[in-house]
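So that we are looking at the same thing, I have put the structure below in structure tokens.
Left out: one protein chain. Kept in place: all the others.
Presenting chain A:
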Amino acid sequence: MLSVKNIRCSYGNIEVLKGISLKVEEGQIVALIGANGAGKTTTLKAISGILPITSGSITINNVDISREKPYNMVKHRMSQVPEGRQVFPELSVLDNLLLGGYAIKDKKCVNDRIDNMLEFFPRLRERAKQHAGTLSGGEQQMLAIARALVSDPKLLLMDEPSMGLSPKLVGEVFDIIVDLKNQGITILLVEQNAHMALNIADYAYVIQTGEIVISGTGHDMSANDEVRKAYLSE
């Protein structure tokens, strides 16, 4: 579904991605794990077009999106849950969800999807009129996920959904991710919490200083000695 071939990216003179290749098959959860500063978020930024790539190619369902503007990504049925949630704090929960359907012309369809989301996340319905900035961290994460789903994506990019959440909430968020997969949504998950990510991932890549160093199925990776040592602190 998503195929990234040998992409390179730099911030000024410093090359951050030194030829990353990865593949996300339809219906899978693919995890990208690695330490701080390894280039996880940068990879996502490159895929979503926020950061221009210097070489390589990105295709989604065999359509080249290497040079596509970020605001056009929704049209390729790709949606993103940004790092640190990034809800619109001064807007109401409902306005946040409506913005999720900004690029979709059929507003009736958007309203139906929002209804579904409020069904799926009852806490959001309770707080629909509240400013998103007044929600707790977990609720904001739910909102960010719901907002990304309003555009009815086939592919969801998630950047550190467990960041800053209590262990109990992290569990809840991962349950939701598995739920989404069962609904047929393909997910590319970037995580520091390698343990949780490998548990639910069909396939995983380990990124280190801008390069993919190991890859394999989630199960294999959990068993891999190197991964255990470096990322699962065992």
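Definition applied: a contact is a pair of C-beta atoms (placed from the backbone, for glycine too) under 8 Å apart; a residue touches a chain by one contact, two chains touch by 3 or more; residues count from 1.
Please note the rule applied: contacts and distances are computed from a predicted model.
Chemist: Any idea which of "Sarcosine oxidase subunit gamma", "VWFA domain-containing protein", "Tryptophan synthase alpha chain" or "Branched-chain amino acid ABC transporter permease" UniProt assigns to the chain that's been left out?
Modeler: "Branched-chain amino acid ABC transporter permease"
Chemist: In the full complex, which of A:Q28, A:S48 or A:S162 touches the chain missing from this view?
Modeler: Candidates A:Q28, A:S48 or A:S162; residue touching the omitted chain: A:S48.
Chemist: So one chain is hidden, and I want to know which residue out of A:V87, A:I114, A:A146 or A:V227 touches that hidden chain in the complete assembly.
Modeler: The one listed residue touching the chain not shown is A:V87.
Chemist: Spell out, residue by residue, where the missing chain touches chain A.
Modeler: Touch set of chain A with respect to the missing chain: 48, 50, 69-75, 79-80, 82, 86-91, 95, 98-100, 102-104, 147-148, 151.
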